[in-house]
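Complex shown without one protein chain; remaining protein chains in place.
On to chain A.
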Amino acid sequence: MAAHLSYGRVNLNVLREAVRRELREFLDKCAGSKAIVWDEYLTGPFGLIAQYSLLKEHEVEKMFTLKGNRLPAADVKNIIFFVRPRLELMDIIAENVLSEDRRGPTRDFHILFVPRRSLLCEQRLKDLGVLGSFIHREEYSLDLIPFDGDLLSMESEGAFKECYLEGDQTSLYHAAKGLMTLQALYGTIPQIFGKGECARQVANMMIRMKREFTGSQNSIFPVFDNLLLLDRNVDLLTPLATQLTYEGLIDEIYGIQNSYVKLPPEKFAPKKQGDGGKDLPTEAKKLQLNSAEELYAEIRDKNFNAVGSVLSKKAKIISAAFEERHNAKTVGEIKQFVSQLPHMQAARGSLANHTSIAELIKDVTNRVLLLLPRLECNGTISAHRNLRLPGSSDSLASASQVAEITASEDFFDKLTVEQEFMSGIDTDKVNNYIEDCIAQKHSLSKVLRLVCLQSVCNSGLKQKVLDYYKREILQTYGYEHILTLHNLEKAGLLKPQTGGKNNYPTIRKTLRLWMDDVNEQNPTDISYVYSGYAPLSVRLAQLLSRPGWRSIEEVLRILPGPHFEERQPLPTGLQKKRQPGENRVTLIFFLGGVTFAEIAALRFLSQLEDGGTEYVIATTKLMNGTSWIEALMEKPF
């Protein structure tokens, strides 16, 4: 069912099985037929843990979305609420329970808090007079959800805002709990490194929780060699830049939710002769994206410019494989060919899907895909102000295509500006492109992303520049966004430069964040994921593993929050003796979110032959610059 989770260095299926078992045990406690009432936010993440079939096996007959008023009719013995511990949800639950028809058959109510039971919520239920109605009130500690063989996420949308804006560390506590669960399954992690205020707090909580469990000595041989906790606000820059890996671009353009993406259906229409394109599908095409799909696993982390050649190579291999049927003469040969057919057909379907996705992305980015199958491209990459950027378009400027071309032109212009900022060009004055974006009312999140990027790359903007942007934004998009701007300032994404000193160049040079020679096809450095910019967060991880952070003390001091190291002593029997050439395994936890491009960069490091470290990635939320900024936006009406 989830075999791809067990392919990595650490078998994350163990975690998945553990949480599935916990779910089954809970369901069996409520004997008899049941209906689940869902906190809607949970259905996505739960889908990665248990399909409906599992629930059905345990007598779940109906599922509803949690809403006010009366529960829908259901002839079941048990009603179970699956909810996050939030007060507003408790109010709805109480409404449901109180409006239960008393003349009808009595039903048992239960409540499952995800990921943690909450005294506050139970108090609220008590105040509303319904606490006694629940037979089972339990918690389901679904903190870290396995997304892929090397990827775990808490999918906690508000984590960044809560931690950095509101001083609410709930998600940090859950993160620490999740790490304790991981250690219970995969052994105590002997070394903890961290950078940032939140990282420090999570480490403290872990140490404290370990003391609480003194009773149960963990006797599992440790799988992870170390843990690196990283605050998102140590690296505010990376998520603001546009991701240029295949998966990153899919996420930037269409948004990946709980490993699913919804795509415009036109390109996926089955091509039939004489159909005249009458019955174009109207419903979005939904695809699951993870390493269970062989082709996707191969291309997801590549720079988009390197995807075309892979796709075209695959196309040749697959058609060659299908051609084999002409060579199959004997019964045995035919039999063998037929036995391979399902695999080949799956591969062909997968190739067709990704070719369509690549075309969709190309329409937006206008990147040159020289070797994309089914496409005829004759463009070349042009040098633009000495920055490596895609430049040419391959189709005619017919009037109907103007919009498309402008869109891709615009993508190109945006990228140019981003790359200028990241390489330190003209970060201290009002940028023409941003001004034009505002004047044309481009999406506010796009504008904010750029302004914040400029601010971060200049260690804050000059007061005059900052005020100008702010005024332009308020006048154009509306005064109410003053609250959003305030939030961004609180988060440090947007700020006036203090002391007139720009630290970014020092950081950039020391950490080699800008690389002039990038090979997008056969990368030699992590900077390929942004076509030049090496994500700061991943660079920190890379330098920690070799040669160690001592070499960058000065930069670490400039970056916000403390850096630290903790050891968790192991009994001698569990201490690891590494074989020569055996890689270390580092669990890297991004507190406040991580982007697919950063994940790609870490996978690149894991695969380096002499890298010495393999990474398993955990985060509070999988995100991109837009979803990040949008989570910080506030709409008062």
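The working rule: a residue touches a chain if its C-beta (ideal position, glycine included) is under 8 Å from a C-beta of that chain, and two chains touch if they have at least 3 such contacts; residues count from 1.
Basically, contacts and distances are computed from a predicted model.
Only one chain is not pictured, and the protein name UniProt records for it, out of "Vacuolar protein sorting-associated protein 16 homolog", "Trifunctional enzyme subunit alpha, mitochondrial", "Tctex1 domain containing 2" or "Eukaryotic translation initiation factor 3 subunit F", is "Vacuolar protein sorting-associated protein 16 homolog". Here one chain is not drawn; of A:Gly478, A:Gly548 or A:Pro571, the residue touching it is A:Gly478.
Residue A:Asp436 is the one among A:Asp436, A:Asp516, A:Glu565 or A:Glu582 that touches the chain missing from this view. Touch with the chain omitted from the figure is made, among A:Arg208, A:Lys286, A:Lys316 or A:Lys501, by A:Arg208. In the complete complex, the residue from A:His58, A:Arg116, A:Lys462 or A:Arg512 that touches the missing chain is A:Arg116.
By the touch criterion stated above, the residues of chain A touching the omitted chain are 31, 77, 85, 87-88, 105-106, 108, 116-120, 123, 132, 135, 162, 166-170, 172-173, 176, 201, 204-205, 208, 211-212, 214-217, 378-380, 382-384, 391-394, 396-400, 402-403, 405-406, 435-436, 438-441, 467, 470-472, 474-480, 482-483, 486, 636-637.
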